[in-house]
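Notes for the one structure printed next.
Just one protein chain is left out here, and the rest sit where they should.
For reference, chains read A and B in written order, and residue numbers begin at 1 within each chain.
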Amino acid sequence: MISRETVLKIAKLSRLELSPEEIDLVESQLGRILGYVEMIQGVDTEGVEPTAHVLDVTLPLRPDVPATEVIAPSAFLKAAPDSGYGFFKVPRIVDGGEHGSV
Amino acid sequence: MDPCKLTAVEIARAVRARELTAVAVWEAFEARIRRYNPVLNAFLHINTQAASEAAEIDRRVAAGEDPGPLCGVPVAVKDNIVTTGMPTTCASRILEGWVSPYDATVVKKLKAAGAVIAGKTNLDEFAMGGSNENSAFGVVRNPWDLRVVPGGSSGGSAAAVAARLVPLALGSDTGGSVRQPASFCNLYGLKPTYGRVSRSGLVAFASSLDQIGPLARTAADAQLLYEALAGHDPLDSTSLTDADLAVAPDPVVRPLRIGVVREFFAEGLDPQVRAVMERALESLKAAGAEITEVSLPSARFGIAVYYLLATSEASSNLSRYDGVRYSTRAPDAQNLEELYSRTRGQGFGPEVKRRILLGTYALSAGYYDAYYRKAQQVRTLIRREVAAAFETCDLLFGPTVPTPPFAIGALVDDPLSMYLSDMYAVVANLAGVPALSVPAGFADVGPSAADGVTADGAGPPPRLPVGMQLLAKPGHENTLFALSRLWEGLCPDLTTSQATDYETSEVTP
Partner (left out) sequence: MNPAVLDRYEPVIGLEVHAQLSTATKMFTAVPYRFGVEPNTLIDPVVLGLPGTLPVVNREAVAFAVKLALAVGGRIRNVSRFARKHYFYPDLPKGYQISQYDEPYCEGGVIEFELPDGTRRNVELTRIHMEEDSGKNMHADDGANFSLVDFNRAGVPLVEIVSEPVMHSAAEAVGYLKALRQILRTLGICDGNLEEGSMRCDANVSIRLRCTQKLGTRTEMKNLNSFKAVSDAIEYEIERQAAVLDEGRGVRQATLLWDPAQGQTKVLRTKEEAEDYRYFPEPDLPPLAIPAEWIESLRGQVPELPLALKDRLISQHQLTPYDAEIFMNNLEVAHYFESCVNLANQPGLAKKVANWILTELMGTFRDTGRIPVRACDLAALMLLVEGGELTGRNAKDVFARMLAGEQNPRELAANLGLLGSVAADGELEMLCRKLIDDNAAQVDKYRKGKTNVMGFFVGEVMKATRGKADAAAVTELLKTLLS
């Protein structure tokens, strides 16, 4: 139902490192689950709108005013797994430029 | 009086009337927590500030103030709801030791209502599971029978209330995670109307399905906690205002028209559960409720739809756990890719990984239309059918779970079977309607609980709770509570019966 190659591709997309045993297990488990959910393909949904939001609410908009209750920014850096010089630290980013981001 | 035998309503009244101090209440419950939690593993963290919070309540009461409707009542909080001052782990290694710098809105509301936060309870990791066997910090045991699961994902909260370690607890419900443990532990468990309770501070699993709900031993207690939580929150753009719902103060109609959902009594339903449901309906009918049958033909696709949508949203919501800003981080990562893949690969448990993979697949290029979008269309059909059913009924009825509580370990290797036990519960999440599990009766040790488990042989077989599920129209939680009050009048023994206390020495692993 799902190939090993696909499992690896999805694992990469999700940034999940799987052991060889995990890959095997996932391949069979996901295969079974996908086999089960296939049943929705048989449902006639001609002209049916996908559910956008389950209840009819419009988006509230907030005023452009800074919040009064503020958490000291230093608290966030303290919780970081690795930080330094006031920045969050990560292993060196190799591409040296903007990746897909604006 | 022993505070641990009182309901939350009684405790609040007594503390306000200064018949009991909040400190005495807390001390009584804390003693029970310390004594029985090693067996049950319901709590991951006990609030070391609770005594001083209780003392503050007493001080305010003495000063003539009214601390609020939950005056002095200890409340446990599921560990996927953020709290300052105590860790929030979501029962995952990836958040082990993380302390949130902000409180969830519901936590702020609990404090504003005078509650004493007892601690954080165990759950299936990131709320993904139906048995509390997916926690990185150990399974939770059902106080009714320690060999049996308490349900999930709010297993810790349910076990804590059922064992009277606290009178009230918060859980979260995405596909039955408040109601199913309630059913397994003989409790009331409510999933409110989607948007009725703020999700700000609830660690997101599936954003369009998640709701926080109360677990309690009586209907009045569940209602007390629910009312303290409900309300619009400007921090949650999906939360409802009263104007959105236009609900009349007491919209309860008499006689109650109860629609029995045909699809909830089809293949897969355990005969003992069916028997409990039939007896319940008899009693309700005798008490004057109008019983009819309704059909939700698309309900049989509920699990498929749920497991596509919930996993898709989960795969997205869990992208933020990357080791950069706050989670644990894989120590041996040589580069960025390894940082991500190892942190997440090592930090997440197997069920979480399974769901992330499934969800990523359902959203991926080439599969989005066939899976995610198609599932949302079928969801629309389910919603329409539920709305149509409510044109002739005030409540929809069925079992909460197809089976009685099952043994620890029985379904761990079979994820799909585990998923199928949500089949009655997911409809309410998909439709956004409120749903309540109500203690309905007991089953004897059923086939799944007996599998591979050696009974002592001495004494009568343990009774295992069975819950019935009621669904109401959006905003009509009051109708659910009205039915519960009616039901409690009919079967007072049911909800007042309590799980036996198990001492540590009695546990046979």
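Just so we're on the same page, a contact is a pair of C-beta atoms (placed from the backbone, for glycine too) under 8 Å apart; a residue touches a chain by one contact, two chains touch by 3 or more.
A quick note: this is a predicted structure, and the numbers were derived from the prediction, not measured.
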item	value
Residue touching the undisplayed chain, where the options are B:Thr21, B:Thr121 or B:Ser208	B:Ser208
Of B:Cys71, B:Leu95 or B:Leu411, the one touching the omitted chain in the full complex	B:Leu95
Touch residues of chain B, complete complex, unshown partner	81-82, 88, 90, 95, 98, 100-102, 104, 199-204, 206-208, 234-238, 312-313, 316, 319-320, 322, 324-326, 336, 340, 360, 363-365, 368, 372
Touch residues of chain A, complete complex, unshown partner	13, 15, 52-53, 57-67, 70-71, 73, 76-77, 82, 84-93, 95-102
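The rule is simple: only the chains that are shown with their structure count from here on.
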item	value
Between chain A and chain B, centroid-to-centroid distance (C-alpha), Å	24
Chain B contact footprint on chain A (complex, rising order)	2, 6-7, 10-18, 22, 25-26, 29-30, 32-34, 36-41, 43, 45, 48-51, 53-57, 59-60, 62, 71, 75-76, 79-82, 88, 90-94
Interface residues, chain B side, partner chain A - complex	98-99, 101-102, 193-195, 208, 234, 237-238, 240, 244, 298, 301, 303-305, 307-308, 315, 322-329, 333-342, 344-346, 348, 350, 353-354, 356-358, 360-361, 364, 370-371, 373-381, 383, 415-416, 419, 430-432, 474
